[in-house]
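A short worksheet on the structure shown next.
What you see is the complex with one protein chain gone and the rest in place.
Should a chain be cited, it is by its letter among A, B and C, assigned in written order, with residues numbered from 1 in that chain.
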């Protein structure tokens, strides 16, 4: 089964005490579950996974799996700095119901993290994980880029199902698609290069904007599949500003603020992420109005 | 008149004494002139402009304009570190026949080259240049990236005709297209993201591979215009390895070697660029064979 | 009490199963305890803290405190990506006996980690930590540099005792010393700029080489204090190659290998860190021979 379509990398909601807010999470899941999303990614970068304890991660994943339509996949972030800890987490998440695990590469010991070390890391995890592994390349956050040749080599492992490439590098994405096996799922990691990735043969996208405007995102694929390139391009263009605001420009505080504006629960982040300031907040409201929301 | 189509950024041929070899240049121009190229770029990065004197630049441009079909544009690289020197060169090149000038941003005084300084630089040049200016964003070589918002602001100047964006950043390219005036020409600066750029509304490309396989490149546009996305994608995929070999991997020595293999004159580079080593040479011959050349 | 002198950032020893090897750790501590070291840092970068669980961290610190001379400080790494989790860990480590906590800055959400966010993060931790906080600036691993002005501002907090600066930037270190309060402890974070830091007014160093050759390191300070600059310089020069081998060149696998050669227990690392290859191993043995070891 090839993983494909549009996935929302959902944020983990907190209350004012910075505790996981399962009640609001449940309400969000109902709404995402009935949208055109193909599935969700829990405990990704937008899920503030680095600020959650092991126990919180497992509990949050389990809650999501239990409260999301069974036929739609729930992918869970399992990446840690250590191979051993990543495996331990992947097993716990799989047991708690994860359909696949998303494994971001370690990044702390940069000078030791050669391609040889990274390849051994992923192979060990793929060997030991009870569910398929999706590689997560996020150079902006980890400081390491997983090259197209490394990812293509790893695509040969039967338990590595795909890659979420958040580099934004369309040359790298194109090269991975060219050099990997047919059913290897190459996902855009952000909405700003969603259409280019799909046009070059990508399988889908995991993108923050899909949590806010899932229908709009589905429209891009629809237009592309019906051969209406002009329409697909127009819809993609409309996503650019919102995407930038909730990713590179303002990050998760921006994403949570936008969700709050359109009827989901966003809420505060765990520190060190600070609340959105008023200027950016106004900019996001303005972008949302352009997209038809009354905010 | 909007600049569009496929341009080859031609290398400057040298003899074994590192002098400009006009005889071989003439032969190359005949062949490029009768190909499906829309035009050529002289004195770009591939033209080793940083290793040519002011006089050599003007003479080389003049020779190219005189030996290339009059109806096809010849764009000339005019970028220098100083505003004053760039203007002086732009005027000399225009007088020698350049149809437009390609102006790479200065990059030496990085901490002073704010967007304000770069905007003033380009406006001064556009004000004074007798021919249209094309911005050249080449962060890999200059160490500075010209942001989408800066380029879009500059697109408001009537004598700035377009941008050659060599960042490879499809998000940036998409944003420039979205935010610039309708007839502003956005060019892919390398063949590896040619199709994605065209699909997002780009006007063309200036790419090293077009000097080697102009017909193949023209095929991509043709397939795209006839709505045959699968064919366009296949042709783009076939360009990837050759493009990498003659740009990011081996640079101009790779490009000149490839030209030598397929019947053009490539010849040596000026130092500090060293001749291609045997390993990369073999790799390039192998790639060319895959593309149907008998080498 | 100003923290000063030479601290060894000790590695966490593992057995072949990658479990913490307390028996060998105990033997190492006896030897370090009777050396000229002023103290040790546990759970720093060399301690592979990112690959240890919360429980392992607390247990390891407690073991070290219990098995190291009571009059010599034991500093414990407490940095996590989240403010909340860092505070929880700092409290647990303090309760387990840590004399101070070393807090590396978070680095994952780079674009949100402005100086404002980092300052709030450190102030919250310093407010809540039962023991003094030492800032740990490690840009090579976190991808973020804490500027001199940020560190100097933080030096105003009464519970922030100093900084371990591993940037290797002597200009930054000099500026911090110049702009911080008199009794703020500025530590070199690596042995390669130990003497320059001390000469500019630094309080000490936390450096991997101190775990291997503590006496040699103490000699540098001694020579400096007796005004024998030539001798201090000579001793510093002799440290350069060993320091490079066990830090920037080969990292913790190099450090553990070197320890194994000179009578300590080094042992394996947790993956993704791979065992040292034979070439680097030979290089380290050769460097150690130059320093007088029979290996």
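A few comments on the model shown:
Definition applied: contacts are C-beta pairs under 8 Å (C-beta built on N, C-alpha and C of every residue); 3 or more make two chains touch, one makes a residue touch a chain.
Remember, it's a predicted structure, so these values are computed and weren't measured experimentally.
Here the chain not displayed is in touch, across the complete complex, with B, C.
Within the full complex, the residue among B:15, B:36, B:67 or B:248 touching the omitted chain is B:248. Although one chain is not drawn, its touching partners on chain C can still be listed: residues 168-171, 174-175, 177-178, 190, 192-193, 195-196, 199-201, 227, 229, 233, 236-237, 240. In the full complex, chain B touches the omitted chain through residues 18, 45, 48, 50-54, 80-85, 106-113, 116-118, 120-121, 124, 140-143, 248-253, 270-274.
The rule is simple: only the chains that are shown with their structure count from here on.
In summary, no chain was found to touch both chain A and chain B. Of all chain pairs in this entry, the one linked by the most C-beta contacts is A-C. Each chain gets a centre from the mean of its Cα atoms; for chain A and chain C, those two points are 35 Å apart. Distance between chain centres (mean CA atoms), chain B to chain C: 49 Å. Shared interface positions of chain C, defined as residues touching 2 or more other chains, are absent.
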